[in-house]
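Every protein chain but one is kept in place in this view of the complex.
This part shows chain A:
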């Protein structure tokens, strides 16, 4: 079995897939990638199943080697990326050979970046998924020296690219009502949609905190609410009236009021808003939400069609790439396996 070796890795990195369904009623949330679209993009670039696991990296990234030629795809929050010091394009697939060092990070925007490999990360599934659940301690701990098994790659092209829309800087997020929307006063709901929120420093795979100027948001009698099912994308008000956007490792039930729920197609953008990014929320009607909706199968089909070969003039390639990434990677100085 081939291995991906971790030489350096930032905090908050983990093995992720699309998560586990079927355990909600027993208190285990779906989990899985914080930016599910990025996993689909990786699957499209490598022409493989979206169910295979990848590495989810937080802003700092990491460095990696392989013990056999390995196809990789880099998706999600764009990072500086290089192979033995040679800049690599993001949202693209590449070939990494044994002896080469893949250095990723830091992210140039966004929060969650993904390193997919041909054949997928082949750690042991737990409750039907390889997705680490950091809050529960599920999944391997990633540190210097960790060797991750990779599944057998059925093979396919490399040097493929995807043009992706920039979902890594916050912006407008569409929402629908959630459990407690009707309990908020009309003026508070209006104020919510007119407020520009800033993604706070505090955030993890359970949820991200938003801050805003102005009064807190609360419902009548909110201490007496009966606990209800929670799903990722719900926007929950804490006791102090501060919104959190809930992410894959959120709890499965809770009694804090939820003012709305992010459309599944907008959730990657909400999750990828880095600290300091601005977010605004707009209620849309159900028909508009349905029109905007794409199942993950449909998303994957569309992504596969959008994959293009990386076209380049070999004579000019080096100059061109270093020009584009002039503030990026230091060429010719491969990362060594030093720890941080």
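We take it that a contact is a pair of C-beta atoms (placed from the backbone, for glycine too) under 8 Å apart; a residue touches a chain by one contact, two chains touch by 3 or more; residues count from 1.
Throughout what follows, contacts and distances are computed from a predicted model.
Colleague: Can you work out the missing subunit's protein name as recorded in UniProt? Choose among "Na+/H+ antiporter subunit A", "NADH-quinone oxidoreductase subunit H", "Allophanate hydrolase subunit 1" or "Tryptophan synthase alpha chain".
Modeller: The record for the missing subunit names the protein "Allophanate hydrolase subunit 1".
Colleague: Given the contact definition stated above, which residue among A:95, A:189 or A:310 touches the chain not shown here?
Modeller: A:189
Colleague: Which candidate, A:85, A:106, A:157 or A:177, sits in contact with the chain we can't see?
Modeller: Touching the chain that is not displayed is residue A:177.
Colleague: Which parts of chain A face the unshown chain closely enough to count as touching?
Modeller: Against the left-out chain, chain A lists 21-28, 126-127, 136, 138, 176-179, 181-183, 186, 189-190, 193-194, 224, 226-229, 231, 233-234, 251-254, 261-264, 283, 285-286, 289-290, 293-295, 298.
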